[in-house]
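Here's a structure for you.
With one protein chain held back, the other chains of the complex are shown just where they sit.
Chain lettering (A, B and C) follows the sequence in which the chains are written, and residue indices restart at 1 in each chain.
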Amino acid sequence: MPSYASFLIRRLFQSFLIVVGIVIINFVVLNIPPGDMADVMAGTAGGGDPGYADALREEFGLDEPITIQFVNYMTSLLRLDLGYSFTRNMPVMQAIMDRLGATLLLMSTAILLAFVLGVLMGMIAGKNAGKPLDAVISVLALIGYATPLFWLGLLLILLFTINLGWLPSGGMKTIGMRGPWWQQWLDIGEHLILPAFTLAVFYLAIFARLMRSSVIEVAGQDFVRTARAKGMTEGRVYLRHVTANAMLPVLTMLGLQIGGMLGGSVVVETIFSWPGLGRMTYDAIFARDVNLLLGVLFMSSVCVVVTNLLVDLLYSWIDPRIGLNG
Amino acid sequence: MTDAAVTVATETPLRRRKRPRAVFISGIAMLALIALAALTAGLFWPAGPWVAAGEPYTPPMTAPGLPLGTDVLGRDVAAMLAYGARVSMLIGIASTLAAAILGIVIGATAGYARGWVDDALMRFTEVFQTIPSFMFVIVLVVIFTPTIATITLAIAVVSWPPVARLVRAEFLSLSSREFVQSCRLIGMHPARIVFAEILPNCFSSVIVVSSVMVATAVLVEAGLSFLGLGDPNTASWGGMVANGKAVIRSSPYLSIIPGFAIFVLVLCINVVGEGLNDRLNPRMRN
Amino acid sequence: MANDPLLSIKRLSVQLPEGGDRTLALRDVSIDVARNEIVCVVGESGSGKSMTASTVMGLLPPSVRVAAGTVELDGQNLLKLKPEQMRKVRGPRIGMIFQEPMTALNPLQRIGTQISEMFQLHSKMSRAAQKAKAIELLQAVHIPDPAKAYTAYPHELSGGQRQRAMIAMAMALDPDLLIADEPTTALDVTTQAQILKLIRELQQRNGTGVLFITHDFGVVADIADRVVVLKHGNVVEQGTGAEVLGNPQHDYTRSLIDAVPRMEPPAYTPPPTDKKALQVKDLVKTFGSAGLFGNGRVVHALRSVSFDLPKGRTLGIVGESGSGKSTMARALVRLTDPDSGKVLLDDLDFTALSRPELRQKAGLVQMVFQDPYASLNPRRKVGDLIAQPMTVHGKPRAEAMERVEELLKLVGLDAKAMDRFPHEFSGGQRQRIGIARALALDPKILVADEAVSALDVSIQAQVLQLFRRLRDELGLSMVFITHDLRVTAQVCDEVAVMKEGEVVEYGPTARIFADPQHDYTRLLLSSAPGHLGLKGATPLADAPAV
Partner (left out) sequence: MEINRRLFTLGLGSAVAWPALGGLTTAAYAQSPVMGGTLRIILSEPVGLVSAVSSQGPIAQISPKIFDGLVEYDLDMNPQPQMATSVEMSDDAQTMTVVLREGLTWHDGEPITSADVAFSAMEVWSQFHPRGRSTYAALTEVETPDELTAIFKFSKPSAFVMNALNASEAQVVPKHIYEGTDILTNPNNLAPVGSGPFKFVEWQQGEYILLEKNENYWKEDEPYLDQIVVLLIADSASRAIAFEAQEVEAAGAIPVSLADARRLEELPFIEIPESGYEAYGNNNFMEVNVRREYLADPKVRQAILHALDREAMIKNVYFEFGKVATGPVPSTISTYYTADVPTYEFDTEKAISLLEEAGFTPDGSGVRLNLTLDPLPYGPIYPTVAASIKQQLAVVGIEVTIRSADAATYYQRVYGEGNDFDLTITGASALTDPTIGVQRFFWSKNIIAGVPFSNASGYADPEMDEILESAAAEPDPAKRIELFHKFQVKAATDLPILPINDMPYFAVKNTRLQNSEVSPYGFGGSFSTAYLAE
């Protein structure tokens, strides 16, 4: 369908502009304060001589005027070259790719958990609005919504690792474990439970609350009355007619929350030693590894933009009204 | 033409029922209590939280005058908590206020001007909405060194887009509403239309959104402090959790108490926010 | 009429939850519907007519309960049925259609899916058979290209087609009873006529009993075999269409019928002066743009429209949705800037004014809006609202408030209204406030955009009366924009009929009603409900299908 294609092209172009905007903002922000990576490298090296930091600056092109640096960065970015990370000693792309998988695994598990459970809980609460079951779910959601991520992580470690000893406290797999693939996966799964749950809770609560009110709103709409007038059971009314319609705002919210979740993963990865992007970002910020930071922020925004695009496509797949008027 | 009486009858039970008033009131009461603790901290602990009040690692309820015990440096946890409430509330409110103002200005401009101004501002808003916000806050805070002011501003910088979008949407819908058109027709100046006619009608929605933002800002501040990015010169709850984390086995109370304080504050803000939503949201009122 | 009614509602009382405007939504209501009969339940807002339909369907909201009475379908009391038994009644035995076909259909499912669902629920047909049957049904409701409509989503159909699909769905299982709850209110007048005809056709073919709920006596006149008049939950009168319409017994019924604007305009009187209050020349307005970032759709709202408004007269602009009449109204007051063309007020080129100049000249043309709820800022007191136009132009507040009192009196409101908020008033009263506000600057010209279409008939009559009085007392020139021919007959000296952005016919109201020249004008006139007069049940006019 041509209208669909033009919708897609338009969205891609918009996404491109957004990513460029983000890169510019980050580049500017990261170059405002005094000090640079050469200072940090000289510092970690334990001092060195005055020539050392200058030699590093020359080596990394940090002695160029900032405008030239910007132009250089943007031109190499167009070739998808994110530059070289001097704290990780490898191309930024490689440094990111090494960690991206772990972060994506954590994020997608958390999103899936939050979305599926949240929608389910919201459905149940919305269908039983005003009843005790609704009250229980609503209170749980309220609690989940108010619990600080890092505190929850600590409490979970305290309970499940320290007191009960059921689950590992951190890492992604048992190092040096040899075994068939399914055992390896099981092992990763075991490590994944606590961090994914910690990351998911807040979003689960958001989705549950949104789904609940959405279900209640949709349930009051005319076409639901039509469905009832057809003589169908309440269960079928909700399953066939309420769910999909009620899910639309939740999908929109999902798109909006991806960026936030990436931020949350910094904390979660720190607490659970998850070998993902988050912790590397945190270290890169302190070491002022501008290239790596720009790269991570670039890739994260690409992730967010792509997810948003996917959510939009999903949305337009569910809602036939979208796509025509963008 | 709908049947008015029937409308009342059919819609009330189906729509979201107002949450019990008692919950709303107790939320406000609890918030007031925390605010009171924050404000009067100076009366109870005039020397501030940064004084040794007893042996380090005194557990709660074991020493007279130290109901919540002491921390690693022998500071009174209760005093830290009270002074920490200042930081949490101050940053929560100040950053939300800043974000709301920024959001209103941008949203109102976009919504009223429309056309390319709207387009440009909305792209700009999308950029800020797409940047992973917590990461960006960390970058800003680290780069500009953590103080109360930079933390507040950094949180505001990432929090305004929802307000801007909301205000823009309200402006778009309100400025096509007949009462606004009527004001244009009687020759009212656009500035007056914006400030006297449209803006007041957005405020209830902005307040509802803002209440959520305060809660988020409190959580973000706590998260920053937990990562060691709080203002090092103030007692903050997130920082207390981080400090307590090192001794979570021997003195778990040092991370549990401040974490619980954050939880309660955020919970109360949310409860009050929902109450406000029930009472102010035009969709709920009509 | 059959001896044994199909549906028999006996002494039904329905209780409202606390906090409603009355305790009983329905009190002692008894209505019978026989097979092959259309019974119209007619009443104004709040009369309880929709509640009757919901009770029969067993779809009352949980907080509302039946206090007394029975609802029998073929002798079986529906109120005593268990939920699962009632589910077998809905669909196979009672079909229902609603007012707003856009919202009554699930926007995310194809029309075909929604119709087939009826068979899935109540029969054991194969999927192929379901589809064949559904397409057959769509054919029966005269949807062009039924196979395509089967795979279409609701938003891809026009309003009339959606309502046809809705009817197809309701009639899918050949129900004994069809409940139609204001099924044509949201539709244009020509479409309304077609839908009424369709309902009549299906009813006659299948021998269905129809419970038809409406507020419009014109519709009643067109379709009712029997009429039940409801007021505040009580039946005030019932009888055959001819009896009730031709010879109403109850005062209330009489007042309602009297309030319906007649299709007979008064005899034409030529304008007393040649002076034109307003001249519109070649007005053009196009919305949307093609191109890469436009949405590729272009709407020609106005294609070179011209007309004159003589001084002291009322011009009606009539047309269906999409005809461009609203754009016309907005262009006249410059809420929309036309692409080309002129609006002349005497010698003043109104279209050429800059924004600041326009603000200066704001007193010349004023507008009364359609929605009396949306046209007043809910946060301001009535006094402020009416004073605002004057204070904006520099009149001292005290002086303005004196004038507000006069204006309130002029539009028939008490001066005490000043200190109250708009939401404390009824729809008709709010429209009066809106008129007072529009008059505050002593305009020469008043543009009324669907100013009475949101009001109940009895209120509508009063507001129309007010407009007539104002025109005569103040010597106003008015442009009256409406979709309702009957309204134009009441107030307009001249009429311009608009279709797809063009004026297809323009002339004195009396002449156009008596001798329409354009096919479209003829169609509009023949489609108007009750155009043959409220003289009782008459066969429907032969409205062509769209």
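Keep this in mind: contacts are C-beta pairs under 8 Å (C-beta built on N, C-alpha and C of every residue); 3 or more make two chains touch, one makes a residue touch a chain.
Quantities reported herein were computed from a predicted structural model and do not represent experimental measurements.
Participant: Using the touch definition given at the top, which of the shown chains does the missing chain touch?
Facilitator: A, B
Participant: Looking beyond the chains shown, say which of A:15, A:87 or A:291 touches the absent one.
Facilitator: Counting the whole complex, the residue in contact with the absent chain is A:87.
Participant: Out of A:22, A:82 or A:95, point to the residue that touches the absent chain in the complete complex.
Facilitator: Result: among the candidates, A:95 touches the missing chain.
Participant: Of A:35, A:61 or A:189, which residue touches the hidden chain?
Facilitator: A:35
Participant: For the chain that got dropped from the picture, name the residues of chain A it touches.
Facilitator: Considering the whole complex, chain A reaches the absent chain at 33-37, 39-40, 42-53, 59, 84, 86-90, 95, 98-99, 102, 157, 161-162, 169-176, 270-273, 275-276, 279-280, 283, 285-288.
Participant: Given the full complex, what residues of chain B touch the hidden partner chain?
Facilitator: Output for chain B: 47-48, 50-52, 56, 72-75, 142-143, 145-146, 228-229, 232-233, 242-243, 245-250.
The working rule: only the chains that are shown with their structure count from here on.
Participant: Roughly how far is chain B from chain C, centre to centre by C-alpha average, rounded to an integer in Å?
Facilitator: Using C-alpha averages as centres, the distance is 46 Å.
Participant: Quick one: chain A and chain C, Cα centre-to-centre, how many Å?
Facilitator: Centre-to-centre distance between chain A and chain C: 49 Å.
Participant: Measuring from the mean C-alpha position of chain A to the mean C-alpha position of chain B, what distance in angstrom results?
Facilitator: 22
Participant: Check each residue of chain B and list the ones that touch at least two other chains.
Facilitator: 10, 13-14
Participant: Within the complex, which stretch of chain A touches chain B?
Facilitator: Contact set of chain A toward chain B: 14, 17-19, 21-22, 25-26, 29-30, 32-33, 129-130, 142-143, 145-151, 154-155, 158, 162, 213, 216-217, 219-220, 256, 259-260, 262-264, 266-267, 270, 281-282, 285-286, 293, 296-297, 300-301, 304-305, 308.
Participant: How about chain C: which of its residues touch chain A in the complex?
Facilitator: That would be residues 57, 59, 84, 86-92, 94-96, 98, 100, 103-109, 117-118, 121-122, 153, 155-156, 166, 169-170, 292-293, 295-296 of chain C.
Participant: Inside the complex, what are the residues of chain B that reach chain C?
Facilitator: Touching chain C: residues 1-6, 8-10, 12-14, 177-179, 181-189, 192, 197, 200-201 of chain B.
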